[in-house]
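The complex is shown incomplete by one protein chain, all other protein chains being positioned as in the whole.
Showing subunit A:
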Amino acid sequence: MHSSEHRDEARRVLGICDACGYCNGFCDLFEAARRRPALGDGDLAHLANLCHACRNCLYACQYAPPHVFAVNVPRTLTTLRQDTYVEHAWPKWLALLLEHSRLSTLIVTLVATGIMIALILAYAPPDALFDRHLGAGAFYRVLPWGAMAAIGAIPLAWSCLAIGIGLHRYWRRIRTAPVPLTTRALADAMRDVVLLRNLRGGGPGCNDLDDRLSHARRRLHQTLAGGVLLSFTATLVATLYHHTFGWEAPYPILSLPVMLGALGGIAMTLGALGFLWLKQREDPEPTAPEARRSGAAILGLLLWVALTGLALLIWRASAAMGLLLALHLGSVLALFLLLPYSKLVHAGYRFLSLLIEAMEQQHKRAK
């Protein structure tokens, strides 16, 4: 199916929801859809990303298949959401990576790891990879700090640029109503991200696995996201130590970077494993196969990042350190490269849609 057919299907389905409205207590989507009856392409992109795929409105739907109306809002919007990632990817041709998520994740990770190993071999004597290195600066005897920082910073800068361009275009496209952007709306949107207010089914939880309600998906998401954040903070703190104080890694177990990193790694591992378990067990009906694939791909990569990081922490004083460092840095490099071309892009689009929604709600209250 083409994205124009996906949009037609979304118009059909949301038209039925507009006339029904039974699900409007679950999330913001249904009222947001009613506010834009024309359902233009920009409206649909916005709605697709406003939906958090909590799945409740499929199990609650009186018109779900096998009913002839065959209403499946979560799947319809998930499919459309995948399309918006592709449509807003920059540069365009790299959308390819999104469309073949599992293969691209695998290849990018392998290539990135290969590059790391090659770099280490180029910088250090061949046996550096398998030698024991101890004491301050041990990592940098395997790979100099400058190279390490460059390998992190350059891809990250590129990815930020690509994401920024995508988000900019997306923002221009979805901002169809002349409502003001306020700090209040910004704060509301941030709160919605932290609390995942739209992933609570209006309070009692979501149909994470089947027709029963739970809070598993929301908690796993925040565990995983929190883990990523902690790990990233660990890296920043380490950079600070290195640059400002001239302290060289590896740091002692009880130091801030190691503690943050370990905690982050554990949270990421638990979050990713939990999510993968959920994906294995969940009813596939409310979601789309391509979304499941891209979700699994990025979860696999995040898990790999976390596991290699933790392994590095544990065996950093052993002969395996060089190899582990290569694997871990390779996984991080892959993650940075894939930021704009994987499921991870959802964060930005969803935030902007939450922001628009917060702006509209505030506008409505003010009137």
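In the analysis below, contacts are C-beta pairs under 8 Å (C-beta built on N, C-alpha and C of every residue); 3 or more make two chains touch, one makes a residue touch a chain; residues count from 1.
Everything below uses one rule, namely that contacts and distances are computed from a predicted model.
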Under which of the names "NitT/TauT family transport system ATP-binding protein", "Aldehyde oxidase", "4Fe-4S dicluster protein" or "Precorrin 3B synthase CobZ" is the non-displayed chain listed in UniProt?
-> "Precorrin 3B synthase CobZ"
Checked against the full complex, the residue among A:22, A:130, A:277 or A:315 that touches the missing chain is A:22
From A:44, A:61, A:224 or A:321, the answer for touching the chain not displayed is A:61
Identify the residues of subunit A touching the omitted chain, counting contacts across the whole complex.
-> 15-16, 18-20, 22-26, 31, 34, 37, 56-57, 59-69, 201-204, 211-213
